[in-house]
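What follows is a single structure, written as structure tokens, with notes after it.
Every protein chain except one is present and positioned as in the full complex.
The first chain written gets the first letter, and so on, giving A and B; residue counts start at 1 in each chain.
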Amino acid sequence: MAKYMIKRIVAAIFTVFIAATITFFLMKLVPGSPFTSEKTNEIAEAALNEKYGLDKPIYVQYQKYIGQLLKGDLGISYKLRKNVSVARIIEDSFPISAKLGGFAILFAMAFGIPLGCIAALRRNKWQDNVIRVMSTAGIAIPGFVIATTSMLIFALSLKWLPTYGLDEPASYILPVFTLGFYPMCYIARLLRSSMLEAMGQDYIRTAKAKGMSDFVVTFKHAMRNSLIPVITYLGPLVAYTLTGGFVVEKVFNIPGLGRYFIKAIDARDYNIIMGTTIFLAALIIIMNLVCDILYKVVDPRINLNE
Amino acid sequence: MILNNKKLFSTQIEVTADDFAPASNREKNELVTMGENTSFWKDAWRRLKQNKIAMVSLVIIILILLFAIVGPYLSPYSYSQQIRGDENLTPCFKHPFGTDNLGRDLLVRTMIGARISLLIGIGAALLVLVIGSIYGAISGLLGGTADAVMMRIVEVIYSLPDMLVIILLSIVLNDPLTAAFDSGKALGGLQVLGPGIIAMFIVYALLYWVGMARIVRGQVLQLKEMEYVNAARALGSNNARLIKKHLLPNCVGQLVVTTMLQIPSAIFTEAYLSFLGIGVNKPLASLGSLASDALNGISSYPYRLLFPAITISIIILAFNLFGDGLRDALDPKMK
């Protein structure tokens, strides 16, 4: 177990490192600097570049950046919030995104798993058909469509829910729903098909041949096996809620990390873009790691000592 | 003659000597051909035809292709044409989808948007198919250390958060690509698409093929295994048939289905990026950018959002459902 964990953690750190390196060099490909604009003259720009060390050779900058990164220093914002550290910006805005994402994941699981179960158990009955139509449509409709239409209907036309911000509890409903809808449908589909697959396995036949009731066959023998794919989906799910959050934060005007990220893109604020990317990448990679370990715990076939 | 041996038969049996004449091989074969197995592809096509949802999706895909490819030629307006005096119109006879604040016809813009979306979907899927197949095949055929290293690379790419890399790349590539477009004509008509789209293709070429590579590698390994079995069973004439009948369809089927399902996912990604403002260049429109533009006046002009939103949902839905139907048809046991 410990050996496996160490191996996985080393691999994860390596991947984060690669992500950081890619990010760094990609950002350096961009011609000009954050201080290039009509208003500043060349001398002022050079001075600013010198101040922030942007005039040094690229490998020096890279070394410096990685060195800082290891200390948890993501640099400071050049433009958007001048001289505020990126770590600070993430600290301020990420909890909002995390809260939103967390609720969305809970929502997706809480509805997706029962829906998938019902669809599989009532295969080809009306319940299954309704769930299938809904979930197929759900994974085909882009997040921004759901976000904007639900805002149009529930906030602007019916005026039941607030349009933007996260000031009151009710304002969470639309963002969480729109962010969680796609994963909910995805989980329902995933669970339905994995459950149907599990139901066709030989060990289900064995359990039936032992005289086990449908309940035991379904919830003891089929369920645990069919939850395995859902667990492996957890990693991508986190990635989805984080990046999908960008859209939701844009539509509902929520001051989370995503909105900062988009603003930083417009403003060419390198350090924020880089810092956010590395932070999110690390988060996603860590979640994948957790997911992997969880997967091994649920499925005893995988030998953790290998 | 009537046979009535109670000890031997439960009932009386009436037979003639003719009945016991030996049957010719031809007669025997006629019986067999009655239930002849149809070929794999015919069989798959028959199953696909029976799948109503898949067939409806196919029709919708064809209609959308016509809408996107032929449609703009039938329209009296071009997608960038700003018609004076027709600004901010609600849907009417002259402009069925209405116009935007610059007086551009939204029907033709939606058509162009659909065209861009389809172009990206199909282009990206083909790119993934080609790169993934080549990489996977090489990895599987080489085997050994090369295979291990190549699969290690796949694993690392697999664990990179793709959306973030796409966003980064599109931003980063924006300026150099614009510069490249401006300087030379080597890239032909590509500059119309804008650097965002080109960046997307590049990201697909860099990141998205890993899934395909894994599938192809798996199939190649299986093929190698088969050859080994082949050698061991040198006597059997069945193996050629085995490869033709089982392995090839398995492999091709999986590739077709994966490619088919890659199309909506690429369209999805493009719409997402365009919605965030990092997709196509103005004045070109994609369905995502149209929806994004519509967000500003959403309370006054909700239809500006609805038309592109519905179009993109239908496109993705149709491709998804058709892909599912194709998978069921090619691999009946997967259902």
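What we mean here is this: a contact is a pair of C-beta atoms (placed from the backbone, for glycine too) under 8 Å apart; a residue touches a chain by one contact, two chains touch by 3 or more.
Basically, contacts and distances are computed from a predicted model.
Per the UniProt record, the absent chain's protein name among "histidine kinase", "Oligopeptide transport system ATP-binding protein", "phosphoenolpyruvate--glycerone phosphotransferase" or "Response regulator transcription factor" is "Oligopeptide transport system ATP-binding protein". Only one residue from B:V15, B:V59, B:L74 or B:C92 touches the chain missing from this view: B:V15. Among A:N225, A:N271 or A:N288, only A:N225 touches the chain left out of the display.
Residue A:M212 is the one among A:A87, A:M109, A:M212 or A:V290 that touches the chain missing from this view. Residues touching the missing chain, restricted to chain B, are 1, 3, 5, 7-11, 13, 15, 17-23, 27-29, 31-32, 34-37, 47, 50, 332 (touch as defined at the top). Take chain A: the residues that touch the chain left off the picture are 200-203, 205-213, 216, 220-221, 224-225, 298-301.
FYI, only the chains that are shown with their structure count from here on.
Averaging C-alpha coordinates per chain places the centre of chain A 25 Å away from that of chain B.
Those residues of chain B whose C-beta lies close enough to touch chain A in the complex are 155-156, 159-161, 163-165, 167-169, 171-173, 175-176, 179, 264, 268, 271-272, 275-278, 288, 291-292, 294-295, 298-299, 302, 305-306, 309, 312-313, 316-317, 320-321, 324. Looking at the complex, you find that chain A touches chain B at residues 11-12, 14-15, 18-19, 22-23, 26-27, 29-32, 136-137, 139-145, 148-149, 151-152, 156, 239, 242-243, 246-247, 250-251, 261-262, 265-266, 273, 277, 280-281, 284-285, 288.
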